[in-house]
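Of the protein chains in this complex, one is absent; all others appear in place.
We call the chains A and B, going by the order they appear; numbering starts again at 1 in every chain.
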Amino acid sequence: MIECNNLTHYYGEKLVFENLNFKVREGSILGLLGKNGTGKTTAFNILNGFLQPTSGKCLIFGEDTQHMSPKTKARIGFLIEGHIQYSFMNIHQIEKFYSGFYPQWKSTAYWELISKLNVSPKQKISDMSCGQRSQVALGLILAQDPDLLILDDFSMGLDPGYRRLFIDYLREYAKAENKTLFTTSHIIQDMERLIDDVLIIDYNKVLVQSSVSEFRSNFRRFDFVLENDETDLKKESFIVNIEKVKNKVELYTYSTESVVKKYLDDNHILVSNFAQVEMPLEDAFIGLTGKY
Amino acid sequence: MWYILIFIGVLTLAIFLPKLYWIAFEKPPRKPFILYSCVNNEFMIHRIGERVWVDTKGKQYSREEYEQKLPMMFYKQLLASGSMPDSIRGTALDMHAILREKSFFRLKANEIDAPRPELYPLFESRTGRAYLELPEDFFRITWRIEFIEATTNKIQEEKSQLFSAALFHNGFSFPAKFISGLPTFRKSCDEGYLIVDSKDQLFHLKMIKGKPFVKKIDVPEGVKFKHISCVDFNNKDFYAYLFSDKNEIYILTQANYKLINWAIEGYDPANCDLKIFGDLLNYTVIIEANDHQKAIALDKQYEIVDTYTEKWLVKEDMQEDWIFASLFPAQLSMTSDNSKFIRFYFTPSKGFDWIFLNLLLVAFHFIWLLKRKTKLKSHLADLGIVGISGIYGLIAIHLFQNKFFD
Partner (left out) sequence: MWKSVFYKEWLKIRWFIVGYTLLGVLGIGYMFLALKHSFAFTEGENMWHLALFQGHQFYSHFKFVPLAGGLTIAFTQYLPETINKRLKLTFHLPLAENKILLIMQAFGACSLLVSFLIFFGLFTGFSLIYFPVQMVSNSLITISPWMLAGFAAYFIIVLIILEPKWIFRFCYLLIGGFFMTIYFTLDGTAAYSHANSGLFILTVLLSVTFVFSAYRFRKGEA
């Protein structure tokens, strides 16, 4: 459904990413994770045709995103970061407006969600809270019934209740109708509840592109306590990341426990309380990309 | 789209960059003030900026000597200083006569190429009152002559029919091409209007005691008048100065409606300002063009007695203009000194010195394109634009950047 090839972008002299390649399969729910500044919004802008990459191409439904046909655009549901909408309209006007563009518009889907809102019929969107606005935005997307949903940070500015609402609705919707989702958020616990596949980018490269389950089973964390907290742990090739606070160490790797233990033995590093720790996605992400 | 923006940008810059340049650098040309002296039968020249008074042979005079050569013009000063002569060339200088014969007429080019009112007040010529009063109605000449009362905006049918019939019976062919008169009550008397009809015939129209007075005036064969200026001179010699399409100057005498051609050459109403000084003994016609002034003296029988032409340094000859012509290929202006109409007046620069700068700018833009590693083929048109429009095009192209992103 989505295919990006050799995507490279510079902001002036600054490189954002280089030769980024990824695919999104039909029916998958893919989450894009990355630290601030790694180019998530840039990638979304390119996908939606709001930015021309320095080089490389993105295709959605086989069409170059820089020249998407109206037919293709009708199949894509788009959420802008911050749930930006035409806030001078009220809930009736905005539904009336959008319904004119999509022949398959599902009014009931919209109103089902909106009826949960506690707003007066004439209330302008600009007079609503962040959460209420997000609900309107979600309702509009569900009513549009697109094949592909691209959501740039669906959780921004929302309290836990609204975030949960979003996730539940989106997941149910995506699974029931075999829709494809491509999304990002800073709140990784939310993402974990929603996505099947993950794409983690770091400055200039893709770190992980796989299913969440596969990533979580392959990427491991081993905790141990050093006997000697002066020990200098060499960064071997199998070590993805090491976090050391005094004598407490967290070691992140794709390798197995035996490889780690062998390394410790070979370097005569004495440890205690050695254990593999199960990580939620957020911890795995931080382990992979490092704390600041 | 982008080319439209460039076009508008170039247009705007072509108007305002030259304007800015001239505001900064323009110097006024030195124009002399020329009059014919009946005392020494010579033209006297006052170079105003330099405070110099000379004759055509270059002989210098003091201010007092200069004024004494022009008693008709400076009679007040000469009377005050007691140096007014009693007679000149056998003609006694009677103050009444001097004042009666003194006249000044001026016609600027922009008064000819200007919007025309299309409605005129026809005064009552013989009111019997000391002062003229504006009539209550105004007339227009379309398929007939119509008088419209100003307060009610209604056509006065009876009057309109009466005057239309009078015109028709005198051979008037509607509509009128040109109507000339003095539509003000600030004149000594009313002499109606001179009207050119659709067949270039000339008519005199007046209202006398409410009744129409129409006189068809004999126009010499082949003469067509494109402009008429009615005058109100004390001597009542003629009704108007008339200007033919061959740039001839005629007068129409009041005595017997004779059209007399002043054999003046070198007058182009579209580009020249005209001044005619009349006095007891002579007429001095001053034709002022952009770069020269021609003075022609006539006697009272309208025969030419002397001419003199003087050129001066114009914008075009001065250094500022040479620099201008090297910088800008042309200038666009919405206004013109010779017209009261707004148009897009396009003036190409003299010579081709600007080509050097244009080539330089093309090279500059070429290098700029190379540095940006753009596909030169798609920008060939831009280089062409810079080549032709020079600095205007270069600024416009850089103002509207990135026409291609692909």
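Everything below uses one rule, namely that contacts are C-beta pairs under 8 Å (C-beta built on N, C-alpha and C of every residue); 3 or more make two chains touch, one makes a residue touch a chain.
Since we're looking at a predicted model, the values are computed, not measured.
Of the listed residues A:F17, A:F61, A:Y98 or A:F285, the one in contact with the hidden chain in the full complex is A:Y98.
Across the entire complex, the residue among B:P28, B:G58 or B:P117 in touch with the chain not shown is B:P117. Considering B:N41, B:Q60, B:T91 or B:T152, the position touching the chain not shown turns out to be B:T152 (whole complex). Residue in contact with the omitted chain (choice from B:C189, B:A263 or B:M334): B:M334. In the complete assembly, the contact with the undisplayed chain comes from A:I76, out of A:I76, A:V260 or A:M279.
Mapped onto chain A, the interface with the missing chain covers residues 45, 48-52, 70-71, 73-74, 76, 78, 80, 82, 84-89, 93, 96-102. Seen from chain B, the chain kept out of the figure touches residues 1-2, 4-5, 7-9, 11-13, 15-16, 114-115, 117-121, 134-138, 140, 148-153, 183-184, 334-335, 340-344, 399-403, 405.
What we mean here is this: only the chains that are shown with their structure count from here on.
For the pair chain A and chain B, the distance between mean C-alpha positions equals 77 Å.
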